[in-house]
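For this view, one protein chain was removed and the others were kept in their places.
Now for chain A:
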Amino acid sequence: MVAKKLNLKEKYRALTRDLDWDYDYADRKKAFPYEEFEGIKITDWSKWEDPFRLTMDSYWKYQAEKEKKLYAIFDAFSQNNGHLNVTDARYVNAIKLFLTGVSPLEYQAFQGYAHVGRQFGGAGARVACQMQSIDELRHVQTQIHAMSHYNKFFDGFQDWTHMHDRVWYLSVPKSFFDDARSAGPFEFLVAISFSFEYVLTNLLFVPFMSGAAHNGDMATCTFGFSAQSDEARHMTLGLEIIKFLLEQHEDNVPIVQKWIDKWFWRGTRLLALVGMMMDYMLPNKVMSWKEAWEVYFEDAGGALFKDLARYGIRMPKFVETTAKEKEHISHQAWWIFYTHGHAAGFHTWIPSAEEMDWLSEKYPDTFDKYYRPRWELAKEMEDRGERFYTNGLPQLCTTCQIPMGFTEMDNPTQISYRSSDFEGEKYHFCSDGCKHIFDEEPEKYVQSWLPVHQIYQGNCGGADVETVLREYYKMNLGEDNMDFKGSPDEKRWNEWKGKGVA
């Protein structure tokens, strides 16, 4: 006799694995056309261990509870003019960067997981990816709602999806995800679930969410806590995909290693933007980028790769470069943005004297020697009334698309130039890592939509920078861009705080 109510285990089976069926008249290979072309060999999908242990009905219930609380806090934040509690209006620029650079990636993740959630042959993997896909859609929505309050009071929040698709520096995160989503389903999971969510995600989430907490941003901070349990599940999926692939067939090992090498480097380049956010954009610092890298990558990641060694997986290529880069990249990245502050959709500024002392303390081997002089020059010019905005467009890296402002790590006053020739064309890169990625798959990156070249090809609405910014990027010039000093954001903030005009 069948029990009227299923027990938990039966219910779980019925709502996950039992959703699969055998193919008796259709060709299974045609039903899952993406499964084999990457060269990954799966011998037994039943060995997949479901990472989430969650059924859709309990998922709805659980998330609905969380969301009820989250939106109650958003309401309270808004009714109490929560924006007035942030440390200083400069902070808000960090979340402008988050909304335009990161939230759209949540949406890309939603699309990516929805796609692979259809394409894997194993029901367990499909269900996990579908659930993550819904998580990602929720994340983009809750982030928009968390930040919408700021849109009423600060510039630069108004056209974030449009900007994400077009603005020069946002092509860095956008092309990162485009690259992952245009890969096969297994590479997508190794790229996003493992390399990004498992290995590097703390370096994105902790800085922004602890940064929000340290700077009085209740809305963003609450979103972060609400997303934390989802992120924990996503990390479990990242680890499961790696273990599953490595245990299924030894031929998978070199393929997986190649993807880890690629996506670790792509991830570190993307995180340069987070590094500068931590070191320069947060008025109240959480920790330095260098410290974060040591805790969340070197210690945690080091232990992980020790565990993976038994499968024949080694540390990602170029990891030794990152050990040197942690001393430099946040400073180099913020200088790129500071000197292009006329073309950024958020405000930039020179760090204050106290902030520079903090940087000296956190970077005793590099800040005073290499970076303080840059800020002293900038200050000298600002004091003369000639705030430095560079005049001209920069050379970009073909792979990561960041302006080529990173240096040789053993010679930090010399820009690192790398290049490759492919089918009669020259390509330039910021690093050995980015060159290596290109050389492995040149046909992919010859398609790079490099913002500077696109402007020169006449594809961005105009020939001069101002027209591109106004017409093509839809920036409100004089409001969204330029230095924080003298911005409408600063003026309003001082009025609200009764500080008068600076």
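Just so it is clear, contacts are C-beta pairs under 8 Å (C-beta built on N, C-alpha and C of every residue); 3 or more make two chains touch, one makes a residue touch a chain; residues count from 1.
Simple rule for what comes next: contacts and distances are computed from a predicted model.
For the chain of the complex excluded from view, the name given in UniProt is "Phenol hydroxylase" [choices: "Phenol hydroxylase", "Sugar ABC transporter substrate-binding protein", "KipI family sensor histidine kinase inhibitor" or "ABC-2 type transport system permease protein"]. Note that of A:189, A:286, A:336 or A:409, the residue touching the chain absent from this view is A:336.
Only one residue from A:33, A:254, A:364 or A:478 touches the chain missing from this view: A:33. Contact with the undisplayed chain is limited, among A:254, A:312 or A:373, to A:373. In the full complex, chain A makes contact with the omitted chain through residues 33-34, 37-39, 184, 332, 335-336, 339-340, 369-370, 373-374, 376-377, 388, 390-396, 403-405, 407, 412-415, 417, 419, 422-423, 425-428, 439-441, 443-444, 446-450, 452-453, 456-458.
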